[in-house]
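Only one protein chain is missing; all other protein chains are in place.
We just call them A and B in the order they show up, numbering each chain from 1.
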Amino acid sequence: MMTVALVFAIACFSVGLLVTLWRLVKGPDPADRILALDTMVINVIALILLYCMWLGRPVYFEAALLLAMVGFVSTVAYCRFILRGDIIE
Amino acid sequence: MLRRLFPHPLLSVTLVLIWFALVNKVTLGHLLLGGFLAIVVPIVTAPYWPGRPRVGRPLKLFGYVLIVLWDIVLANIDVAKIILFRKNEDIRSHWVVVPLELTSPEAITLLAGTITMTPGTISTMLSADAGCILVHTLHTDDPDAVRDTIKSRYEARLKEVFA
Partner (left out) sequence: MDLIVEIIVSLCLVGGGVFGLVGSVGLVKLRGCIQRLHAPTKAATLGVGGVLIASSIHFTYLTGTLSFHQVLIALFILLTAPITANFIAKVYIQANHDRETLPDTTGAHGWAIYDKPPVQ
């Protein structure tokens, strides 16, 4: 039963990843593209966690943790670049 | 002396706890290493910290966090319903201006974060003198009710916490 649920969750987040990719390509605003990138990062974190459960070993948790941090910093950096034309003032 | 060694005691404790969570085990060696970081990092970054946040009643903050977590779950179900079952033409978005009575930057940050995470609202901007906050609601028929809910449910509690 857990395997079925795991496959279902992986399918959901994979479809979500593709859908956000579409928004990233199409998005009329820069804000839309940043939002799509941020959502992709969150989806990828979820996929990494699910892959750990699939393997049954917690080897990739550090990767998920690092991605959570780097994703946040990159989103803020993009936004500041568009807002001020500069990242560190 | 102690004040100079620990400019931000709360930050030091948080750093040790996060270090333990990162290495995922509790040993004496990691306590020493985490303790070293907890002393060095606040001293090095002290110029960037404007002041210590003053939390008047920490226990109330705990209760507030529980309420917000529960509201996040309800908010998600609300927003999921709107996204899945409502036609785009029927979604009525509004801008709502919420006047603030809170003054400390920490309290306002916490309130803005809460607004973003709870039912169908996103905090977008403060006014230049931090006297009011601009909130966008995804779907509502009564913008004034949204403003009153934010003020009574969250701001009143935060005022007690940061009293």
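As a working rule, a residue touches a chain if its C-beta (ideal position, glycine included) is under 8 Å from a C-beta of that chain, and two chains touch if they have at least 3 such contacts.
What you are looking at is a predicted structure, and each value in this text was computed from that prediction instead of being measured.
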Footprint left on chain A by the chain that the document does not show: 1-2, 4-6, 8-13, 15-17, 19-20, 22-23, 27-32, 34-36, 38-39, 42-43, 45-46, 49-50, 52-53, 56, 58, 61-62, 64-65, 68-69, 72, 75-76, 79-80, 82-83
Hidden partner interface residues of chain B, rising order: 18, 20-22, 24, 72-73, 75-76, 79-80, 83-84, 88, 91, 93, 95, 97, 99, 112-114, 116-117, 120, 122-132, 134, 136, 138
